[in-house]
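One protein chain is absent from this view; the other protein chains keep their places.
For chain A:
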Amino acid sequence: MAERHIGKQTVIFKNPPSIKATASIVGPKEGKGALRQSFDYIIPDELWGEDSWEKAESKLVRETLSKVLQKGSLSNDQIEYVLGGDLLNQCIAANYGLRETDIPFFGLYGACSTMAESMSLGSMLIDGGYADNVVCMTSSHFCSAERQFRYPLELGSQRAPTSQWTVTGSGAALLTSDQTGPYIRYVTTGKINDMGISDVNNMGAAMAPAAADTILTHFADTGLTPDYYDLIVTGDLGKVGKKICLDLLNMNGIDLENRFNDCGVMIFNTKDQDTHSGGSGCGCSATVFAGHLYKEMMKGNLKRVLFVATGALMSPISTQQKESIPGIAHAVSIHRSLD
């Protein structure tokens, strides 16, 4: 009998792991956005001295890892595992970014939900006694994502009003068995949820049902109520998806209006920065969590946060074959203290 498993999809930790440090590095556009003060470093240009977008993204991963280790005062050989992934085919940003680190590595693909996926699994490794120090991280890069999922950058096309802007950035969280806090108390693992949306320019609508489902399941499994949290924050639903998610929750009798936000809505000044519905990409939720949210928790402004990273699990091939877009959302419940 799995004693830490509660309800349908949730795990409660007996020895809740702590998030000892976080690090975030973002691109120049994100560095002009609403959360610019909260990031550790803003790269001067999208190539960052490399000769391709992919290499630049790998450098983001490499530098973010070294930054989080430096902030946590740990060296590479004290880390048992790195869990991470990105949006590129075969997760090359993480694979190449981490190849010189000499740390055991699990590569993950959860599209833009990867940050919460890595933190979920990292917490299980620590609570299960398999590791003391685990780094969970993801990255995305606007230019490398555009050319894999969309069109060349110089193509003169217009974006749909519901489309989102892939965040250039990498975020990492160092999880430890130390009792320092903030603690990861629960994780609720999401199911693949497909409501038949096939418009790749409206991924918020494709992912919102998954987010709503995971949030509802989290409350059902834990017996908690929405007012337990200071903030419930989704990954990259954008303005359109955020509204849909709130409506879906409302239909089920849950009103989150004042304690709900979305990383994709928070990261840019969507109007001035021409980002339409908001930010997206693995790096969106990762950098907003590692930058803004973690700092707010450390300051005491947020005591309990439910971090729900959301992913759209399509590929350019499935899109061309007229498949709809499956969504997924994983929830990580983070507490400043254990009382």
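What we mean here is this: a contact is a pair of C-beta atoms (placed from the backbone, for glycine too) under 8 Å apart; a residue touches a chain by one contact, two chains touch by 3 or more; residues count from 1.
Methods note: contacts and distances are computed from a predicted model.
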From "Spermidine/putrescine transport system permease protein", "SpoVA protein", "ATP synthase gamma chain" or "Chromate transporter", the hidden chain's UniProt protein name: "SpoVA protein"
Candidates A:Pro152, A:Gly223 or A:Gly300 - the one touching the absent chain: A:Pro152
Given A:Gly33, A:Gly85, A:Gly110 or A:Pro209, the one touching the chain that is not displayed: A:Pro209
Per the touch definition above, residue among A:Lys243, A:Arg259 or A:Lys303 touching the missing chain: A:Lys243
Absent-chain interface as seen on chain A, which is shown: 51-54, 147, 151-162, 195-197, 202, 205, 209, 212-213, 216, 240, 243-244, 247-248, 251-252, 274
